[in-house]
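Below: one structure, written as structure tokens.
What you see is part of a larger complex, with each chain still in position.
Think of it as A, B, C and D in the order they're written, each chain with its own count starting at 1.
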């Protein structure tokens, strides 16, 4: 764990920020103001990684006429956890979904720029999304197990990708995936029961098991803990830390504490722009951009 | 203080609001009750009219299977046996019962009391068992439709003779037969085993039933997969553009095309252009397929829409192709809704007459169709034709045929509902 | 080999091809790092091989089935005696029919003469040769397909994409059926309709207030000139559909609401399919019900109130039609109401709303687009219905707004014009086609409008 | 597949008779039972005249004679030789419920009650919109019930026959109108053949059973329908006397009852001998046991033709003599 303990330093400050807000009742600042007035939005920090798995350059995404993110360049490094933070609607999810082309499913979504996985542009016309998504797995904000048994949930990926030659091999994959996701102990006796019958935290871990069952290289997580209680959250954070040994992980989160706890690098997005990237410890202790600072100290506008 | 006021206002309005609530609920119950009441009303009125058709009046005759009539040459050749004059046997036995009837006209009337089907029945008996020849047997033969109506009380006897289909003289004969126990109502197997006939007592629905079966098989086999495939394409694959808008508007519009126009289309395309045979269940099925497709597609799309997108994202997210996503996850969840559309669509197809008019299925067809290319008619058409027949005895048979159709419908619905239940087992 | 056996053999071959393709994929993967090195699952290679084996062969088979009679007939005719060959085509066709009857052992028209017998034998032998040749070709194609696929299979072959391509092509094909149906319908009424508009100007047809197709259609027939103003038909259709919706929408909607919001699950499981039966009762039955039960009741009821109710009235037909289309509204609305998220209900209940308030103010507005869809389907059905109107509302094209009078609808006129005594170049019969076209165009316009309205509405709420 | 059965189309009026013959034929011969479609006379003739060949029908039934234009269409499509068989008559009854009294009408009464325009009651030689509301207005001898007649729509052959046999005749009772036939044929037609559209005449579809049932439900109404339906429903409805004659079997057969029309079927000669059983079917139809006065068709309500007419058409049938027009 090389992340810093965020709360210890920021807690008081943030608290005060809120208190200060509360002290001015009725004076709620319109959210629109967050956009700031012609601030400097040039990126600070180093967006590259010495040993990148995915390399994104000048990624711009439009939904129809609307530009959601603008010229974002960022690497995802091998065996790192990179956190993406930023106010709601700033384009974190959009960027994340570019990385395994989940945006393809959205009508009117256009992506430009280049995103390379192992040197190959994933938006190239010849790239097949199916193996891409097997290599770049995704865990969603709301746990979304299939309405099938726990076993089938995990076995689905290996099955469609033909990863197991025999039933025993499949059983093995299911077991290892569930073990890695820290769920095996809890469900080993009821693998044939519906995955939808698990608790929220268990469901989310099931989804993680499902994702790692196809041995992806990168795992994308979009606010994976927002529906979970602290215990479940803690367990998933543990898991992320553990998975880092084998996978690269990009995680979107609203909780700065969480970003501080789990990530090595953090990227701060603001209104579609990537504002600052850097070591998590640096970002939280020593933000270089004013917008970043405002955000992590809870001051805004 | 203000709180107090608000809650007082709330409390004050409660009585009125609860009255509205009760009224609303009542409307709901009334609506369902009205729907079910109409169904019950229709059903009972049909059943009340139709149940008697499941019985048929028979007359017991003592038939002397006279070899001189049946097989004068004694060859026992099937040809000869089938061509013999069995009607003469029937006439003779009637004559023996009423030796006093002599006039030509009277004897004609007397013979008219039994159905012309009696001789076919005797023929079949002899063909099945030639050993009958030479014996005398007591045989129950079907009575004429007028006698049947009389026996079932549909012909009032207390009105002036001129207003009755059965005049006084035959009435006296019937009374005599009744007193001798020679008249009996028996279960009407003919109704279920025979094809159409112009003699009500010989008419059956087997032909129409088989025709409906073949037609529905074609319709179901085509419209369900095509409808589902179209719904899947439009909902899961098609880009949202003018072309798919066009398809959507088209499908909605086809739902409003009068069914007879589909008949015109069938005539032009399937008969004239593709040279398929007229009156064939295959063509009927094709036309009804085109007619039911919009219903199935519209319901299918609604069902697909209601599958949560998170399921699709989950599958796509681990690298399932779109098609795999649909077949493995979305379709199983949408199937119950698709079945709803299919039930309604098939129910409609099963009850349809007008489009079949144009492709020759509104026809008198006696032989029971044995395949998709044989000339056939369907139950609603049979009902339509019988409803237009002058003979009174067809009234109850019409109702009985409707009952059979409803039975068919209920069975189909039940199967679909069971299927729907099975797939609806969501977790 | 008969076509059926051939088709079965082909199916069996395809199954075998599936197996072969799968095995082949295993085999080719062995060299390059096992199954994981394959682009697609082995099953997809199997399916691809099966498609290669089955699809071309099936197409050839279908083509043969379509053209065999034609080819064989040509050949048989070529072998017939000259005097028969000299017959006009249609007569020749009859002779061939007779020969076919002879071949298939059916009853034939007359004595079998030697020439016929010879022709029949010829026919038989041709069919035999033909089917033998077909069997050879089809089987060869199938085998060739397997071979080709076998050769093409290598780890990089994108089998899944190709199989899915075929499936997707099938899906697209299915969705175009609606378009073809529409084209077919338009074509099958367009020309006749145009001929109609030659004798009756469009303006008169669209704006004329009098519909009376009483027209002499043969020289010696009595009749009058006829007039073809379709306005009374449109108003009649409108009125009856309106009355039907007046019955069906409240009853159907309230039933749906009750079923989805109030009733327990078991009641719903029984009542819903029961209501669906209403959609399947033959319209003749409804027609009798309307004409013999509802219409007299209305008449007597009207008389008691001092109203003059015609014995055939739009009201009777509309009421009964309304009953018939209840399930279209109730079943489809029930589905969409069920799909309204529980969170909206919770939101409303938590405000202290009663159930009915929640339903009326929150659920119905949220479900409206879907309900409108169901209602549109029901309207469509009402517009297209014939039998009930013929039997209960009569055929008189009155231009009236009084539902107690007899009216008629477009579809009724189409049907009566088409099944009654007809003459295919008199406007009287052609009018049916013009009406069909008009109805088609009008409903199309309505549907386009509906699509836009629903879209707009939906966008506003999502 | 080859066709080995007879295909018949045509009039819904002839349908009940043709089907009886077909059934009898199928049961007693070695041939299959013919398939009979009820398409209406005009629709049947259209199919019939579409050409020679298996896909086209062999026989069409008609409740009117074939038109010369139809013969031309036939010829243009290669259907040159057509055998015409007249099979008998169908009486058209004007009837009402037994709950009300029997009507005795003249054709003139019916004309005045049902025409759109009628000669002015004051005797002046002009046509006025039909002012009559009750039968009593038409003829003081009739009851004072409102005029309400359920009858066939303009697309029906029955309607044509009714107009020809009743309206035209009733109309000619007024001499100055009758004179118009010569002077102004169109005006004459308009005066005599147009049926009123103000609700007194109710177009009630082609289902005669339904008309009978509606009469039962509405005792004030009269209905126009085929004799066989009257015959089958004598307990519910009664036929009105027309010009003093009741619509009975005998009266129609003898020609005393004025409202009856001939029924026909037409055989495509080119098909005889190539489609199995046509000749035999026609023979069955034209045998005395079928269409004779005591034949089974009479039982079903067909009014037989006089002896000599039967002989002529039976002869035509046996020899397949093509018609001439």
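As a working rule, contacts are C-beta pairs under 8 Å (C-beta built on N, C-alpha and C of every residue); 3 or more make two chains touch, one makes a residue touch a chain.
It should be emphasised that the depicted structure is a prediction, and the values quoted were computed from it without experimental measurement.
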Labelled copy-number formula for the complete complex in this structure file: A x2, B x1, C x1, D x1
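Here, only the chains that are shown with their structure count from here on.
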Pair exhibiting more inter-chain C-beta contacts, B-D or B-C: B-C
Inter-chain centre distance, chain B versus chain C - centres from mean C-alpha coordinates, in Å: 20
Chain centre separation in whole Å, for chain D relative to chain C (CA means): 36
Computed distance of Cα centres, chain D from chain A, in Å: 84
Touching two or more other chains - residue numbers and ranges from chain D: 1, 3, 32, 39, 206-207, 210
For chain A, residues that touch 2 or more chains besides their own: 130, 160-161
Residues of chain D defined as touching chain B within the complex: 1, 3, 5, 7, 9, 12, 15-16, 18-20, 22-23, 26-27, 32-33, 35-39, 55, 98, 206-210, 226, 228-229, 231-235, 294, 296, 299-301
Parts of chain B lying in touch with chain C, wherever the complex brings them together: 10, 17-18, 20-21, 23-25, 27-32, 34-36, 38-39, 42, 45-46, 225-226, 229-230, 232-234, 237-238, 245-262, 264-265, 267-269, 290, 293-295, 297-299, 302-303, 305-306, 321-323, 337, 340, 343-344, 346-348, 350-354, 357-358, 379-380, 383-384, 387, 402, 405-406, 409-410, 413-414, 416-417, 421
Residues of chain C touching chain B in the complex: 160, 164, 167-168, 170-172, 174-179, 181-182, 184-185, 187-189, 250-255, 257-259, 261-263, 269, 271, 273-286, 288-289, 293, 323, 326-328, 330-332, 335-336, 339, 352, 354-357, 359-360, 370, 373, 376-377, 379-381, 383-387, 410-411, 414-415, 418-419, 433, 436, 439-440, 443-444, 446-448, 450-451
